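Right, chain A next:
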Amino acid sequence: MKTGLRVKVACVALAACVLLLACAPALADSRDEWSRPVSEAQPAANTPANESELRKQLEAEYRVELEKRLEQERSSYSASLTSLWIANSAVWAILLLFVIMQALSARKKSAELDRIKQQRGN
Partner candidate 1 sequence: MSDTARPASLPAFAALLGREFRVELRTKSLITSMGLFAALCVVIFGLGVKGLMLDDTFRRFVLAALWVCSWFAAVVGLNRAASADRNKGFFSALMLIPHDPALVYAVRLVAAMLWLVLTQALMIVLAVPMLRFDFFDQPLMLGVLVMSDLGVLAPGVLLASATGRARGGEALLTIALLPVTVPVFLGATGATEAMHTGTGSAEAMPFVLLLAVCDAMFLAIGLLLFGKLNEG
Partner candidate 2 sequence: MSAKPAQSPLVTLALAGAGLIGALVTLYLSYFYTPVQVSRGTLWVVTPDGGNTINLYESYRIFFVHLPAAYATAVCSTLAAIGGAAWLLTRKEQWQAIIVSCCEVGLAVGAIVLLTGTFWADYAWGSGRIGSGWNWEPRLTTMLILWFAFAALLVLRRAIDGEKAREMMTAVYGILIGPLYPLVSKAVEIGQTSHPRNFSDLLSAPEIATTKHAATVGIMLALASLIALRYCWNRLGQRIAQERAA
């Protein structure tokens, strides 16, 4: 009889445990602190006043770093554009110089040719 009761109590306890285990996800879902990693939950539980400060501080650091990286990226990008612009203007300057030299020598040569023709005519 006693043994039968003990077995029954054990069975109920066991069933309760199984039920608890089975319902654990549901409990976790309904109260999301449960699913948090321990390392983050612990300081929050221990020093609730510190948590928001730490979070703010980390966020500020993250913002500064992000801005720095973005600034670097932006300046690098604009520097690349500057480099492209300078190189391009060098190309155009050289070609322009070439055309001007060409025009000057053409003028000189045709004047020379005219002079010779005139001399022939006389």
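How these were chosen: all candidates are chains of the complex that A comes from, given by their letters.
As a convention for this text, contacts are C-beta pairs under 8 Å (C-beta built on N, C-alpha and C of every residue); 3 or more make two chains touch, one makes a residue touch a chain; residues count from 1.
No experiment lies behind these values; they were computed from the predicted model shown.
The candidate touching chain A in this complex, chosen from 1 or 2, is 2.
Per the touch definition, chain A reaches candidate 2 in the complex via residues 76-77, 79-84, 86-88, 90-91, 94-95, 97-98, 102, 105-106, 109, 112-113, 116.
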